[in-house]
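Data first, discussion second: the structure below is written as structure tokens.
Every protein chain but one is kept in place in this view of the complex.
This part shows chain A:
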């Protein structure tokens, strides 16, 4: 059992205090560098993790205390030694030469005041400590204690490969404590319904707590067990809206479609239908498709939101109040009669935002549409009148992504202010604020049970937040670039993430570990989606391809025991080639969105770019 390290010199020293003589910083650093390079092979990889955070902190300290020339020469001498995946950060750092430059850069200020987490084995740590405390001048030991958090574990030191897989974020790695909390990753029980057209006369299991219906037909993906899934949250953990009649009809439709669903697998790949946006002139910034694949929305850089009907059925708005009073409200097709035929069209354009629209999301009941924009607002549109209903102001800075909860009513948004916010449609202020990321929140997704929210950020970490109390329950590090896509597996156990580094990483939520890495894409991955039963993971990227991966194989035989969790000794097999089921090229159209229809047909969307 490993114990976390308590700094001997406590945090009395504020983050703005300077350690030692600025002119000697280069000496300190090169002294440490020499020591690490001369250490034993098994320790060298682990101790090399110190280089980057120490370099950045020492440089920032020199800049903050206005020793510009020392800072410059320090940077010149050592920036080439850092790992290649930190190059973007270093470029930003090179432009910060004065204290005034730092003031506007919230990310760098956050970096300065937070502790970079390193995970080192006990042996390597003892070695380091002994060396630094031995020397007469132990200034660098003070610096280490001030800016780094060393999470010690008992066990073998990790290899460079293992370390490289998990480092890369601005915050270092995740402390073991950060990933210890229990996460209810199971799915909520779906209520059972009669499916009228089916002839089968089975005696369905009665779910606990639910009133028995006439002859409940079992949900094809539901479980028969009477016991509560220990990993599923209680039904009323968070308040969820009740099921209306229209929702129940929708569920019935869903089950009928599910019965006709194609079972995918390595032998049976999905057909891919690509929706290409023409004449968008690089203005397409967001796409979403409804769950039943009837409508597609595009958010554009010219601040418009455009909704198209994918099916032959056109988009209609509700009649005016005058005409509505004339219709017969008791007729069976009242829902058809309230629609105004004169307004039928395939396309509806929604105006209202004053900046590019970066995220769009349909509500599960298809009544509402959300859009978030660079103007700092999230707008709720009605899909029955095609007008804007509410503008939610809270982020005063660009909002990069938004999503409705799978049950409706709640939605999440994340933006440049480094927080994600949970809203409900009937509250003009957010219900929860998820603060903790060091840089912009670029991607926000709900877990299928609506109790957790995953946020991906430009600080290269993914955090999982609990909706109930706003706590961060998981931190996943390992990507080397800002995260742009997230996808939960349909069973709720796994999370797939894609970033600008072209890798898709797979995470086990329960254990809080990385369990897979899918290499293949050569550019940013903007779209990730699991098939309806979780057998295939589809990824779409800026490199104009859609790739299909075998999710079943990726998640079988996982090494997720306590030892792995404690030490971070993950052993990712190099099986990307085996898992890759197909690569489909488009004609210079980056893939922005992926969606599996209820029958497991894969829809993809992107804007044609002419080079």
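By our rule, a residue touches a chain if its C-beta (ideal position, glycine included) is under 8 Å from a C-beta of that chain, and two chains touch if they have at least 3 such contacts; residues count from 1.
The criterion applied here is as follows: contacts and distances are computed from a predicted model.
K.L.:
If you had to name the missing chain as UniProt does, which of "Transcription initiation factor TFIID subunit 9", "Hemoglobin embryonic subunit alpha-like", "Aldehyde dehydrogenase" or "AP-1 complex subunit gamma" would it be?
P.N.:
Result for the unshown chain: "Transcription initiation factor TFIID subunit 9".
K.L.:
For the chain not shown, which residue from A:430, A:448 or A:490 touches it across the whole complex?
P.N.:
A:430
K.L.:
Can you say which of A:104, A:230 or A:312 touches the chain missing from this structure?
P.N.:
A:104
K.L.:
For the chain not shown, which residue from A:48, A:82, A:385 or A:575 touches it across the whole complex?
P.N.:
The missing chain is touched by A:385.
K.L.:
Contact with the hidden chain only, please: which chain A residues?
P.N.:
Touching the missing chain: residues 88, 91, 94-95, 100, 103-106, 109-110, 113-114, 238-242, 282, 317, 320-322, 324-326, 329, 352, 367, 380, 382, 385, 387-391, 396-397, 409, 416-419, 424-428, 430-436, 438, 467-471, 611.
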